[in-house]
Structures are given as structure tokens and as C-alpha cells.
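Handing you a structure now.
Shown here: the complex without one of its protein chains, the others still in place.
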Amino acid sequence: MTPAMPASEGLELDALSDRLLAPVFRPARGLGWLLLATGAGSLTLFVAVAYTVLVGIGAWGNDIPVAWAFAIVNFVWWIGIGHAGTFISAILLLLEQPWRTSLNRIAEGMTLFALVQAGLMPLLHLGRPWFFYWLVPYPATMRLWPQFMSSLTWDVAAVSTYTIVSILFWYLGLVPDLAVARDRARTLVARRAYGVFALGWRGSATQHRHHRVAQMLLAGLATPLVLSVHSIVSMDFAIAKLPGWHSTIFPPYFVAGAIFSGFAMVLTLVLPLRRAYRLHAFIGPRHLDAMAKMLLCVGLIVAYSYAAEAFVALRTPDPYEHEMAAVTRPRGPYAPLYWLMLACNVLVPQILWSARARRSPLVLWVVALFVQIGMWTERFVVVVTSQHRDFLPSSWETYRPSLVDGAILFGTLCFFSFLFLLMVRFVPFLPIAEQKELVHDAHVPL
Amino acid sequence: MNDTDPHLGLVPSTSLTRRRFLLGSSLVALGAEACSKPPRDDLIPYVQRPRDVIPGAATFYATTATRDAYGFGLLVESHEGRPTKIEGHPEHPASLGATGPREQAAIYSLYDPERAKAVRRRGAASSWSAFEFAMRAKESAPWSARGGEGLAVLLEPSTSLVAEARLDALRERFPEARVHFHAERSAIDRLEGARLAFGEPFDAVYSLDGADVVLSLDADLSGGGAMAVPMARAFFAKRRVESPRDGLPRLYAVETALGLTGAAADHRLAVPPGELPRVARSIANAILAALGDRTSPLAAALAAEASRESEPAFVRAAARDLVQARGRAVVLVGDRQPPDVHALGHALNALLGAFDHVVRVTRSPILEAGAPSHDVRPLLAALDAGAIDTLCVLGSNPGYSLPGDARVRERFGRAREVIHLGEHADETSALASWQLPAAHFLEAWGDARAMDGTSSVVQPLVVPLWGGRTVAEVLAALHGAAVRDSRRLLRDVFERRNVDFEDAVARGVVPHTDTLRPRAPSVDLAAVAAGLVARPSSPPTVTLAVAPHPVLHDGDLANNAWLQEMPEPVTKLVWGHALLVGPSTAASLGVRDGDAVEVASGERAVRLAAFVQPGHAEGAVTAWLGHGRRAPSLAASAGGADLAALRRLDAPWIVEPVTVRKIAGKERVIVTQTSADQHGRVAALRSTLDAWRADPAAFRQANEDPASILPERLSGSPQWGMAIDLAACTGCSACVVACQAENNVPVVGPADSALFRTMHWLRIDRYYGGTPAEPEVDLQPMLCQHCEKAPCEYVCPVNATVHSPDGLNEMVYNRCVGTRYCSNNCPYKVRRFNFYSHDDDLPESLRMAMNPGVTVRARGVMEKCTYCVQRIRRTEIDARVARRALRDGEIRTACEQVCPTEAIVFGDVSDPRSRVSELHRSPRAYAALGDVGTRPRTRYLARITNPGPEPSR
Partner (left out) sequence: MVGWGALLTVIGGPVLLMTWVRTPWVTLEGERVDQPVAFDHRHHVRDDGIDCRYCHYDAERSAHAGMPETAVCMGCHSQVWTESPLLEPVRRSWFERSPIRWRHVTLVPDFVYFDHHVHVRSGVPCERCHGRVDLMASVYQATPMDMGFCLDCHRDPERHFDVPRGLDVHPPVHCTGCHR
């Protein structure tokens, strides 16, 4: 790619800082109401969670054979969304893609808040959540260790690592900007608050050098995680015998799906933000274009995965896999969801072949929404459809979600939005330091 | 989301009660507790220890239950004086060491929190002494002065010598008193038929090990019948062929709804109930023809009948085989058939020479068998006439079970006093002025006789929990007997017949008391012919066949949650009731499962849920007794409809004509299995004898064993395993309830059953092959297969399910965190999850039913069949302490021990001489889903059927 034009609206660096801090010190009108609404919505999550913990998993629609349902679907979906954040901030950083600078803060924030939702699910999903620590290897008085053959133990490691790295990465990038915010804050409280988290950043050359190194190191750390985390999540299914789960293509398939849904989510968040704060200069057409192309490209990989999975299943001598692919998914009780998934994830993105579509925020936003829905449905198809008809026909039963299931899904959406809006309100969501860097680099003659 | 029905105390409520909230809010504490210590409690020793009680060790006592009044011997396990588990009595002719579901569930009935708990007088609390006083005082018992005139006693039929003694005493004191017997499932028609045939009310006992061809006319080979166990064991033992060379008996079955007998049959004919006698006659006619008898009055009478219609192929084939197997052929007639069909059955058995080897008879041990006192109608007439001052209903529940035209409410109203002795506050006690709590048979002294006359003792395992009394004791109170104590009376009765009482109590069964005749008296064919009732060929309308519920019978067991939640063996219905409709009838009515239908006879109608039943006779529909209970109770919470409105006293089992029509709305139908097709998978394998002979290795390919990357761990001895013979499994489901009783398996109630959350460790899968009109039924007990390469084990993140060195797939509840991954990865789906806490809301009395040897599982924990590991470890410890080796067959799982046909065998597969190893070597042995590579330790033996050349099944 050609290097990005410095998105400075022709402002000098000093003014640029003010411009980029504006959302924090002069919050958009109506933001407060949005926070209130999403905050209230989040309450449904907390109520539903409390109820589940008090009463038991019976509060959900799960049964035998469908012992995993909404909670796991949500888990895979949310953690998938997280991936785009890491992808943008880490991999694109290493690839020195300057256009990412306008997006990485938003993307990283998104990752973090998606992880909060995702992390809640497997915990809540346990029959006895208060014993979650038995999945962690530690010297117990019971002289027992976890079963390291089980992918769920790998999951614990993968997800917790991912969470820690994501937090550090997000926070590290934030430090200089917090310092700027501290220096320009009007009230004492704000100055103190930003001051604490700015960790005494003075912006000296040494600090900048260390900062750069640290960021690169973390990026290096995070890059393999983009691939590893969802691969391991996919193994939660792949290591099982279950027809529809027992498949070697799962790791790449899941990673692609994750980045797919992640980019969709970035678009879903960025486009309204761009409009609300008039960031067209910072998030220009070429940003949208790049994102759209990513979406299209990853979408094709996902489509290929579907095809490959179905093909293998249809060619295998294994009668169970075959019935799953040939009958249960396309024609079973949950067939509509299967077809919806294909429509959203394979058909809809094809519109992005047109350059005009790629540069139209509205089209992009709608496509993104479809992809979100499609990807959630994909997880439902994988998790529930595979379970409800496996080996012995005598135990083939269907599953219907309960109210509580619905409340939890809705609640996580609200809670996610709530946290994201909090970030928009209190933290510069366009990376000031890095923007300035770009402008500066552009000014000095090469 | 869940039942908030107050009567489902045993069903978890999702309501956030205070304790539940505390429980929740102290989760952390809970967690801490679970990994450290229980709260410090008290240790309470005896003051002086009773004889033969060792705390922590089980004791067994012999006692007797009854099936339709006939004795059924039991051994009851007791822990510190608390009965927890029931087994069959090996020395009792009706039990042979096995039991049915109802005996297993008797433990629940004993501790049923809804039992009647006090004497009540017009609803107000009273006492036994008040009752006894009232029965002696002139003004409250005017009949006592008039030699009992105006006193009527209505009991259930009985075979008890003690009851007999009490009745004699009553009659002696009150010669004018009326005594009547009534039960919905009664032997009255059968005995009447026997009287027609033999001139005396005989009971017939069939030893089917002598039979090569069996014709069942609506008979019940494997259900709850008084002699079902010995019959089923003998017959199905002969169906377990060792090699393709062996032969096996052939079973013909005629029935209306698809039953277990029909499911086991080689040829089955489904006919409306009204048609069945006609089929019986055309078969009889064909048999007589084949025997070359055209002249005898019977032949004449039958020929006159049969000539009217063309005989279906079934009739020809059945007659041919029966005659060919003369001497080894037998005809069985079901209790619900009219007397002349029973008589005809005896006649045929005589003609077929069945009385030489197969059938033996005895005078029925039922009190006053064949006497008019078994007809309830005169009593009702007397009530109408106002001739009854005091009506004493002991045991039964006529207020619910009697047909509508008995007009029980109104007629009972005519009596000044109605006394009711019952285990529950039910429809009858609602009409009673004295409500007396009955003693459960595990609380009672008494006796009973089996159908072959064998006498056995009923001894109490506990003092009556709620001060209940037995029928005999209330009779004693009525006539102010000198000897009150039932135990003493029993001793007197036994000693009068010079039986060693102490010995009898110790053994339970009184040896050599059977009264079977060495040779049967001849059958009076002329009388049978004369007895034949001409029936008008029934009009082409729909008939309603009324049947006792296969599990709940006439409703006497309807308050038993274990039985309510036990899937009905064929339909798999739980917690409710449905109108069984044949496929094409259903199509013509345009109804599907759960559609509301109205069954109307005249102006009376009931509303029921339709249920399409493959193999049900067209032109008829079937409904069960035992539902639509009015008295507020768990039984009532099961819903359904009461058929009394439609039924009539003179024909209690058939209502015709009826009109069936679909009406608006849905009715609750809960089934535990919704797909019935095997999809060609290696589940329940079956073959015909001919096909097997053609390909003896047919079942071998099911044992193909894919390679595995999981480590080989299992070596050494013992290695536990199980074999289940599908040729012997009748689907009776005794094992399901036995497992529940042994392993503290919780009941989840209707709401969660509908969500497929039942907790049974052992279920019986039911598959249909063939056509909807003529289905081929496969039944397969499905439980943890204890796979050597268990898929559940490697996915559990906390090692809560692992393999023991002796080959058990262990489930460790206290380590389980409830990820449920094991269940997802189990190809057999035999793992059960505690979606709620089933223990928190359990009434105190039901806690007493718990087996102390098995952990009561907490909420959020996975559980499954353990091969009854508590029994294995207990026996191993005893053997270890006694410094001896384990014997084959010494350890028996609950399901194995209870099985009437010995279809389940457990043992050491590393010992080539063990019974289970032998079965695993059988050419019929295969691994369910063997192609998945789980290497199950439980092996099935394929079922071999023996259909004749025609009619094609």
C-alpha cells in the first residue's frame, strides 16, 4: 500500500491534540442518554446471571442431548469478535500499515470489551461455577491435577493469556494520550485521574523509545495469539467425537470466522462514531475501502471453509458425519438457521466486489450487521445442530432457548456497548501520539 | 418454567425461596465447604442396641407384596431399621428373586409425603380409639344390635388367611352384615370362565418352558400379572438361542393396542376389543377342523359362528402351528376377556393337550372365589334401597375407579356413615365420614397366597409411619375381636395349620404349601359350547378400549412419582395420559400427537390428548385408567382424563359405539423419546431365525474395532463387564425403577421431563421397524456402556470421570464442575445432568428412602450408571476381610437382580469361565455403536425372532 496521507486537517500538532481530545472534554450531545440506556440494558445481564447462579443451569433451555447451547455460542462469537482488534493493532502494526492508526484504539477497546463478555460465558456455563479454579493447574490438597488432554484446560490458558495481553496492549498505547489528556484537563479531578493512569509519562525521547520497543514486543506477543486463541477455542469442538465437531479444518476455519466477525464489528462501531464526531479526515474512504477488502477477503476464506467442511463430510465413509452434512444441517429442524448462515456470510459480502459499495458507509454498515448475525448463527449451527442429532437416534431431541438465554445474549450486547461508550467518553479513542507521529513524519522531508 | 404445583414437593422449584437465596449468596462459603469440611454434627448411639442391627451394615427381611390379591414374595433391604430397597424372594414361586416396577416403587409409596396421616372424622382430626368406641356404641353403630343388618363391608379381593379369619369372625358376630369384594383389575371373569370349563373356579398356572407355540389372546406375558415373572422367565429363556442350529418357540399375539406381548410376538394381529372373541372362535374353529372334529357340540357352535367370515391368514397359521405342536402348545387368555373366551381357552388347551405339560390348575386362593360376593351391583342396589346404614370401604378407591353408571357419589350419600380406609386422602375418602389411614404393606403383619396356593408372610419393616392400620385390623375393630394384634392372629392361623410360625417369618415363604393338582380335571366341552355368548357383529363404528395403565394400573399407584416418571414401555409417555389412535384412524381424524380430541358416548364425553400409536387396531381407540384424578395430589398433577363417565359396570373394558372428533386446542403429551427409526445404526440388532441361519456371522461385523490413540490401560483381574440379551428383554422396565431406587436417582417432574431432563441412569430405547400399521418393535436397555476407550473421559477438564483399573468408567460427583462436555461426547447419551438441585426441596420422609451407600448428587453435577459400584466395592471389602476370592454372580447390579427374564448379566470379563464372558462369546453378541470405536464393556446379544412362512409379519 502507499503510505497514508497524514490525516491532520492541516492542523499543527498542538491544535491536533485539542482536536483529538475534543470528544473527551466536549462529549457529544446525547452520549449521556446512550450510556444510561445501555447501562440499564446491562442490568438484564446481571439479573439473568444472578438468577442462573442461584437456581442452576435449569434456568436455561439446555437439555440432554443439547448440553451446550447459548452460553457457548455467545462465548465463541464474542471471543471471535475480539480477534479483529488484535489483528488490526498487532499484525498491521508489524506490517507497518499506517492506515491502522486511526482504528487501532477503537479496535483494541472493542477486543477488550468483547473479551469481558466472552470470559463471562464459560464461567457462568459451569454447573458449579464456584469451583472454576479446579480447571487451573495448582498444587491442591486433593493431590489432583486438571485433565490436560481436555481442550477446556487449554482454553483457560489461552483465553486468560489473551485477556492479559490485550489489556496491556490497549493500555500501553493509551499511556501517552492519557498524559496529554492530563496536561490539558481543566478540572483538578480529571487531571488527577488521568495523571494516575498516565504513569508519570513525560514524553521524553527515552520514554518514547521504550514505548516504541514495548509496543513492538507486545505486538510480537499478540500476533501468534490471533491464530492460537481461536484455534484452541475451535478444539473445544474438534477433539470431540461428535459428528459436526470432529473435524480437522476447525482451527483455520474458526480463526477466519473470528477475524471476519471482528472486522464486521469494527465497522459497526466505527461508522456511527465517524459520523457523530465528523472524523472523516481521520477515517477516510481509503480506510473504509481497506476494511471492506479485508472483510471480503476473510469472508471468502470462511466460504471456502464451509465448502471444504461439507465436501469432506459428504465424501467420508463415516455415516454419522455424512448424515450431519447431508441431512441434519440442510434439512433438519434447524435447517433455516443453516441457510441463513450461508446467506449472511457467503452471499451478502459479495456486494463488496463493487468499489462504490466499499466506499459507501451505509452499505458497509448493513453488510457488517448481516455478517454479525451470520457469524452468530454459524456458531449456533456448529454447537447446537451438531449435538441435537448425534449417534443413537433414541436420544435425538431438539432444544429451545429459555427467556434467561435471551436475556443473557441481549445483556452482553448492552454491556459491551456500555463499556465501549464509556471509553468513547473518557479516553481519546483516536490515538493522539501516533497521529502526531504520522503528521510529523510527513512534514520532515525524507 | 417449572411446575409450581404444591403437590410436587419432590420436584425442584425454581422459586427463590429464602434458603435458596442464602444458598446462592453464600456460594463462596459453599465452595470452601466442599473442599474442606462438613459442619460438625452429633453422633447418637443407641442406648441399648437392638438384636441383629450393625450400624452401617444392611439387613434383609422377607415379606410379601400382592399383585391383584395374589402373594408376591420379597426380600427388603433395611438400614438401621429403615427400608431402602426391595428385591424379589428367590424361593417364592411368583417372584423367583425378580420383581416388577411396582414392587420396586413400593419404597416410594411407603415414604410418600402425601399419605393419609391421621384418623379424621368428617374432616376433623380424630383418633383410632374414638373410631373403635363409635363402632361399639349403640347410637353410632345401630347395626351392631341388629346382627349387623345395615352394615356393609367393601374390600378388595384377597388371598389372606388372616383376612379370612377376620371375615369369618365378622360374619359370626354379624350374620346380617353384607360383605363385598371389588377391584377394577379382578379375576372375576377369568374364574367364571374356569367354572364354565371345569365346574369349579380354578386358577391356571402356566409353565411355558414346556411350550413351543403360544397363542396370546390379549394376555400379558411380561407385565404386572400375578404369575408374569415365572411365565416370562420360562418363555424368554427358550428364546435365547445359543447357535443358529437351535430352534425357538413361536409366539402369536392378538391384542388391540400395541403391548409388550405383541412387541415380543412373531405374529401379531391387532383387532378392536369387540372383535377379539370372534377371532378366538375362528382360531378354535380352525383348530377343531384340523383335529378332524366337526361333530362335537363345541365344533357345531363354532362352525355356525365362523362360517360367516373369511379367516385371516393369521388365524390359519396360528391354528396350524398350535395343532402341529400339540402337547407343547398353549393358549393364554387375558384377564379382560369375557368368561366364555376364558372357557374357550381352557377347552383349546385341553384339546391341544396343554394340561399334560404346560398348564396346571388349583382352586383359586382368592377368598370366596366365584361367590356372588364378588359382584358389587347388589351392594349398589342395597344402597339405593336405603338398606345400608354404615358402608365400610376398606382399601380400594371406588369413588374414583367404579364406572360412571355406578353413581357412587349419590349412592354413598344414602348411607348414614361411610368409613374409608386408604393410604391417601382420595376421591372415596372425600365421600367418607370416617377417614382412616391405611398401613403400607411394609408396615403390616399379614399373609398372602400365590396363584399356585403357596402361602407367605407379610411382616413389617417399620412401625406404621403415620399410625396406619391394615384391613384385617379394621375388621377386628368392627366386630370388637378378642385378638387385636395381627401378629398374634397370624401365628394362631398358621399354628392351626401346624406351620412353624417363627420359621415361616424367617423364611417369608411357607414351604410345600402350593395346592396345584397333579392332573387337571377334564374340561366339559359341551358346557363351554353352551356358554358361548352370541355377539352381534359389531357395527362399523369406533370402539373405545379401556385398559389399566401399564404402569399405574387402575390408579392405585398414580401417586407414585417414580412410576409417573417411568416411561410407559411402548409409548414412552410420562406424567400423563393420552388417547392411543391407530395411524390410519389418526389420518382420517386429522389428528397429530398432542391434539385435543373428544371421545363421546351418548351425551357423555371426555377430552384427551391424541397420540398416534403404530400398530394400534384401526376402528378402535385405547385409553387408560388411572388418570384425571380429582383429589388434590401428585397423581392429579399428572393430568389426563377420568374415563368413569364413559364406562359401564356390565362392560367395564369396552365402550361402544363412541364418536371421536378433533377439537380445538392442545393437550399435554410428554414423551422421553421422539425418534423411533434406527437409521441403520448398530443399536438394537434383530434377525429372523432363517436369516441368521443363512448368515451366522451376521452380528460379527458390528464388532469391528477401529484403532485408537488412547492408551491401553486395562489389565489384570477382575475386569467388570455386562451382557444384555435383547432376545430376553421384554421391556417391562423393572430395571429402570430398580436403578432409581438403588442409586437415589431423582425425579424431575413433568415440566423438566418435557425438556428432556429426566435423570434415569438406565433407560429403555424403543424403535419401530416395519410399517406404521404393522410395526416391528425393538427394545433396548441403554445405560453407561463403560467404554474401554471412553470418549467422556479425555474431555473432562477436571478428571471427574476417569477409568478404574478394573474397567469401570468412574463418575466422581464431588469433583465434577459441570462443564457437560462428557455428555456431548458420549455417543450413547447415557449421562444425566442435575439442571436443578433435586435434593433441597425433598420432603423429609422421602429422604428416608435414600440408599446410604450412594452419594446424593448436588445441583450442577453430572451423573450416570456406575455398574452399581457401591455393591462392587462393598462385596470386594467383605471378601477382602474374609480373605476369600470373589465368586462369579456374587456381585449383581440392581438391574440384573430385578430382571424377571435374567436378560442382564454382570460379571468379570477377564475370567473366561464367568457367565458374562460366555455371553460375550455368543455368536449373537455385538457392541452397540461398535464402529465408533468406544470398545464398550456392555455387550448386547441380538434378538432372534421366529416368524412362520405365512402370514408375512
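Note that the chains are named A and B in the order they appear, and that numbering of residues resets to 1 at the start of each chain.
Methods note: a contact is a pair of C-beta atoms (placed from the backbone, for glycine too) under 8 Å apart; a residue touches a chain by one contact, two chains touch by 3 or more.
The model shown is predicted, which means the values in this text are computed figures rather than measured ones.
A.B. asks: For the chain not shown, which residue from A:15, A:50, A:94 or A:196 touches it across the whole complex?
C.D. replies: In the full complex, the listed residue that touches the missing chain is A:196.
A.B. asks: Using the document's contact rule, name the residues of chain B that touch the chain not shown here.
C.D. replies: Considering the whole complex, chain B reaches the absent chain at 32, 34-38, 40-49, 54-57, 802, 804-805, 808, 810, 812-815, 853-855, 866, 869-870, 872-873, 877, 880-881, 883.
A.B. asks: Considering the entire assembly, which residues of chain A contact the chain that has been omitted?
C.D. replies: Considering the whole complex, chain A reaches the absent chain at 138-144, 196, 199.
Definition applied: only the chains that are shown with their structure count from here on.
A.B. asks: Looking at the complex, which residues from chain A come into contact with chain B?
C.D. replies: Against chain B, the touching part of chain A is residues 50-51, 53-59, 61-65, 67-68, 125-132, 134-135, 141-142, 144-147, 149-153, 156, 236, 239-242, 319-320, 323, 387, 390-397, 402-403.
A.B. asks: Can you list the residues on chain B that touch chain A in the complex?
C.D. replies: These residues of chain B touch chain A: 1-2, 12, 14, 16, 20-21, 23-24, 27-28, 30-31, 34-35, 673-681, 683, 752, 755-757, 763, 765-767, 780, 782, 791, 793-799, 815-821, 823-825, 827-829, 831-837, 858-862, 928-929, 932.
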